[in-house]
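Right, I'll just put the structure down here and ask away after.
Every protein chain but one is kept in place in this view of the complex.
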Amino acid sequence: MVTSTTWLTDAWYVAGWDAEIDSAPLARTICGVPVVLYRKLDRSVVALRDACPHRLLPLSMGIREGDSLRCKYHGLKLGPDGVAEEMPLKTDPVNRRICTESFVVHERHRFVWIWIGDKAKADPALIPDLWPCSDPGWVFDGGYYHVGCDYRLMIDNLMDLTHETHVHSGSIGQPEILEAPIETRVDGAEVVVERWMPGIDAPPFWRAALGQPGLVDRWQICRFALPASVMIDVGVAPVEAGATLESHDQGVRGMVIDFMTPESETSHHYFWGMARNFALDDPGFTARFKRQQGGVFAEDKVILEAQQQAILANPDLKLSAYRIDEGGTRSRQAITRAIRAGQAEPALTPAT
Amino acid sequence: MVTSTTWLTDAWYVAGWDAEIDSAPLARTICGVPVVLYRKLDRSVVALRDACPHRLLPLSMGIREGDSLRCKYHGLKLGPDGVAEEMPLKTDPVNRRICTESFVVHERHRFVWIWIGDKAKADPALIPDLWPCSDPGWVFDGGYYHVGCDYRLMIDNLMDLTHETHVHSGSIGQPEILEAPIETRVDGAEVVVERWMPGIDAPPFWRAALGQPGLVDRWQICRFALPASVMIDVGVAPVEAGATLESHDQGVRGMVIDFMTPESETSHHYFWGMARNFALDDPGFTARFKRQQGGVFAEDKVILEAQQQAILANPDLKLSAYRIDEGGTRSRQAITRAIRAGQAEPALTPAT
Partner (left out) sequence: MVTSTTWLTDAWYVAGWDAEIDSAPLARTICGVPVVLYRKLDRSVVALRDACPHRLLPLSMGIREGDSLRCKYHGLKLGPDGVAEEMPLKTDPVNRRICTESFVVHERHRFVWIWIGDKAKADPALIPDLWPCSDPGWVFDGGYYHVGCDYRLMIDNLMDLTHETHVHSGSIGQPEILEAPIETRVDGAEVVVERWMPGIDAPPFWRAALGQPGLVDRWQICRFALPASVMIDVGVAPVEAGATLESHDQGVRGMVIDFMTPESETSHHYFWGMARNFALDDPGFTARFKRQQGGVFAEDKVILEAQQQAILANPDLKLSAYRIDEGGTRSRQAITRAIRAGQAEPALTPAT
């Protein structure tokens, strides 16, 4: 296991979308540890260290045999528990002390979760409660991106939507975002940043989703939870509906789901999706939205990777935090405290 | 600031050609420090650390607004002095202690000069006196190259023109260069290498420039000055004109101007040009000469970058210095002495 001062290891991380992981082995480095993932015949997921215990060849290069994996180099066959089932020479007795590390996994909310740290602590109750991903009243879909920066830079990005005005000036940016007051608070184990924009013109995306003219109230509520999720409650409601920060199911509402899984100190896996409680029967909406989001995220990726390179090129400089960064700062503090405490905090339980 | 034992930081370096720097931000790493350069509306040049004081995104990715630069990430607006003028949230009061490092710049001799070190010592009188670049009796033009080697290897190259015979055997090389005696001397703060080739056939380039047949006297006088310039007085005169090393304005004369600005320990920015006191009204001459020089310099670049790689690949070996290297050796000694003394030497004042 790779120790790190920038991420928590005793925690659940997203290893992949449910549909990404199938019978063919998938290689993915998580928290600095090479992992191979695949599904057994019963569709349950296996996660093993991606190195044969014999000569370390990546097991992801191996051949599936039933629920087992046979190494491509000398043919050592390992069961889904990582334990040897057949030696390279079939005539040799199997030494069942030969094994590769296996990891606890759990499927929930359309994601496969992995626990890289101490197995004894891997309680599924600690999985962030990303309820909109699996609630029947919502439709959820999204994508995966590899990003060449410290995962915490992405958390900063998501916990301060001010950047939309500048980075996404041609798409989802809106000057009102800069003018609306924000409130940052710690809500139990979560960090919450709230922005309420009352009586404004809805931007094109939300205007179309709402399907009616007139002024709206708009909200953005970002919730960070350990180890690395950000769930953003966004939407608009007609002013006459009387929505509030606390209760706003009157209009159209989306829940943007973001999960950042560290790969190395300077790269991470970014899982992104959006759940919505409108246009439920319109798969075209989902397709259009994913395509649009691809363009929007490409803008973030350029910024985030340039920022990472600038951090490396200016080792004498430090990141500063202003008022708008309070959400990111408090999220980082929560991570640092949890790393120091050596344990995960309770799971995210968003207000519904 | 990056400290280095190979370059002087309290010194003027060329940041760019005057025409390279315009209203759009230009990123260039100088003495290990990322710098962004641009011109204000009044055409004066601004040089700032290329990192937003907020989250370190390169400011060179930002947007010009009047004389200021707005960061592309969160919109922090910095004035040309590097001081904050507007916070990411326009409603926030401006904290003028927020600033990025700014550097002293000065325009002279067609170049923009930058002082990376202690501002208090940035006296424009210390700028090397590259007078032929701006003298009305001379025409001057040149180019820029990025070279993957320690800037001192380029100084060595320029202070010993022996290499022309081998590296440039197909272009400007001439066996007489090897046969002519050279004289190396220290002239105040300069290192001078002189070569006088009396009564020889002029090589094609100089034959054409002179425009008349007959034997010529040819000279090459290389002058190194701190921190990293080499000015080479070259030309030919008809033997009957009686030119001497000390006085040789009788024929055609060029001043090759070379300035090496360190980027990292193993790369530098090479600014090259040539001033001439003949064919003043022939822009075609300049164009042809720049094109030819591009080919000649490509030969040097291959050698210098291979030399740098060989130095890294043979860590147990050291550069040797023979008699021909005396110019380079003394130039390196001047750099080392100045670094130890912690200050720049007086500027170059070539004999005119």
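Some observations on this one:
Which chain is which? They are A and B, in the order written, and residues in each are numbered from 1.
As a working rule, contacts are C-beta pairs under 8 Å (C-beta built on N, C-alpha and C of every residue); 3 or more make two chains touch, one makes a residue touch a chain.
Please read these numbers as outputs of a predicted model, since none were measured by experiment.
Among A:Val14, A:Ile30 or A:Cys71, the one in contact with the hidden chain is A:Cys71. Residue-wise, the contact with the chain that is not shown comes from B:Glu179, picked out of B:Glu179, B:Glu246 or B:Asp281. The chain not shown here is touched by just one of B:Lys40, B:Arg64, B:Arg108 or B:His163, and that residue is B:His163. Considering the complete assembly, subunit B touches the hidden chain via residues 156, 160, 162-163, 165-167, 178-179, 181, 303, 306-307, 310-311, 313-314, 316-317, 319-320, 322-325.
What subunit A contributes to its contact with the hidden chain is residues 1, 29, 34, 49-51, 53-58, 61, 70-75, 87-92, 98.
What we mean here is this: only the chains that are shown with their structure count from here on.
If you average the Cα atoms of subunit A and of subunit B, the two centres end up 49 Å apart.
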